[in-house]
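Of the protein chains in this complex, all but one are displayed in their positions.
Moving on to subunit A:
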Amino acid sequence: MTGTIIENLSGRKLAVLVTLLLLCQVICFLIGGLVAPMPANTQTILGTVCKDTSVMKNDTSKWFYNRGKGSCQTVDLGETHHDLSERDIVFAFQMPVPREGERFDYSRWQQNLIGVLQLDVRYHSQMEVKPRSTVTIDARLAYRNKGDPDDEWKLYTQSIEKRNLDCDIDVKSEEYLYNCSTIPLFELGSLYHDYYLLNIRLPVNTPDMNVHIGHLQDIWVTVINQNGGFTKVWLSLKTAFFPCIIAILVWFWNRIHMLERKPVLLEKMLLSLGISLCLLNAPIEYLTLQYDLPFMLLLGDIRQGLFYATLFSFWLIFAGEHMLIQDTSSQSSLKQYWRHLSAVAMGCVSLFIFDMCERGIQLRNPFYSIWVTDLGTNLALTFIILAGISTGVYFLFLCYMVWKVFKNISHKRQALPTMCSVRRLHYEGIIYRFKFLMLATLLCAALTVIGFILGQVAEGQWKWDETIELEYTSAFFTGVYGMWNIYIFSLLVLYAPSHKRWPVNENTSDTQNLSEEIEFSPIPERSEISSLTSFIRKATID
């Protein structure tokens, strides 16, 4: 019978392989830490208050901006203007902001643009603002490309949006500002054009619209985009991993096809895990450099979700396949795991629906947010809570199964001293390597979690005079990304069926075991299954 490679690999070879993979891991971490910049960049833009003198306010060909030819006439809101009405006021945000005497423009490498609104509401002892109010925003987004004249802004999208405004204040003193919550304003999945312009109006179309927001002094918009350098490093990593995983997948499938039997469930799962990783690795972001693909954010979410779903299912089945002790006859199939897998499916589906409701609709209207209406908030919360419950149930299942496997193994271990020495050594080896892989999984998961927490803690202690040269956040992302790639790579390598006939091993201790082979597998094998599974199944019969 054949085993998997991990069972037949000598300790030294395993050590060499593990060292090599660890080296790759360190390289991934260092690339992120030393080459890549921060994952995202923010620019905080203070709105220029422009005076709109036109009669028709709905004209979307009229744009207000503060730089370049045809810039608007500005107004100081600090003074009272009796000749102005709220309809004449436009807050203009021209992005990106110039620096170092240059006009910057967005590069397509910067991938996406997220806008967050911050209102500066001034405190007046005579009129205090309610802690919760609704603000209505008429937002219009325009774009322009390099080489276009300064005033040739073209409408990208426009929308009238409602947002909730939560304000409180610690120091109740004149001239102080309320601490108002930030308001998510828009999300662009693609940064296709060079310049963007946001015009914001606060309309008063009905008597109670925008009247409870208090004395608005300034509006700030923080625009967040992915850093070009980070995209480059990230895409390079993807481009490097993609062919590697494809190659190892082909090799893996070839090995299975060389066997006389059909692939078992675990092998099928490994294959689908590899494929989903390939989907995640596929560097389709290169297309965004040429085409306008606003669905990239959504697609990225879906690809990640698919990968997580397969990974979680794989762990379940991996544990389950090493526990099926009762029925030795039938080939295990996915159907047996439907109860366990339904938790994964439920979590993924609810997250998918949530994502479609938020980012899916944002494809049509970048200003859309599900969190604004009560119905939307409840809906979103329902899906998120459902996903949370599913994750909880899943982990309970998984822990229970892993615990059962370990109980099983330790139970069978008690039988080991009665076996002959060579067989015992072999069994112990298998158990050791099984545990080794369990350990690897736990280690990867733990490292991810610890890295994440460390990142949050390190970020919390915001310092100005950082002397550390390492860009931790980027290092964490590239490190974790590399780690899971390496993890799956090693799974595919180590769990591929071995070509060595088990007894004919160069290993000195194993070559003597020819005679024991019959004793080792007394049950007629109808299918070649991994010897670890067979060991457990056989042991129960013993």
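Everything that follows uses one rule, which is that a residue touches a chain if its C-beta (ideal position, glycine included) is under 8 Å from a C-beta of that chain, and two chains touch if they have at least 3 such contacts; residues count from 1.
Rule of thumb we're sticking to: contacts and distances are computed from a predicted model.
Chemist: Unshown chain, UniProt name, "ubiquitinyl hydrolase 1", "UBC-like protein", "Protein Wnt" or "Ribosomal RNA-processing protein 42"?
Modeler: "Protein Wnt"
Chemist: Specify the residue from the set A:179, A:333 or A:365 that touches the hidden chain.
Modeler: Residue touching the chain left out of view: A:179.
Chemist: Given the contact definition stated above, which residue among A:30, A:116 or A:346 touches the chain not shown here?
Modeler: Going through A:30, A:116 or A:346 one by one, A:116 is the residue touching the chain not shown.
Chemist: Give the residue, chosen from A:190, A:304 or A:391, that touches the chain omitted from the document.
Modeler: A:304
Chemist: Given that one chain is not shown, which residue among A:40, A:386 or A:422 touches it?
Modeler: Once the missing chain is taken into account, the touching residue is A:40.
Chemist: What does the interface between subunit A and the hidden chain look like in terms of residue numbers?
Modeler: Interface with the chain not displayed, on the subunit A side: 34-35, 37-48, 66-67, 70-82, 84-86, 88-89, 94, 96-104, 106-107, 109-110, 114, 116, 118, 120, 124, 126-127, 171, 173-177, 179, 182, 184, 187, 202, 204, 210-211, 213-216, 220, 222, 224, 227-230, 232, 300-301, 304-305, 351, 354-355, 358-359, 452, 456, 459, 462, 464, 469, 477.
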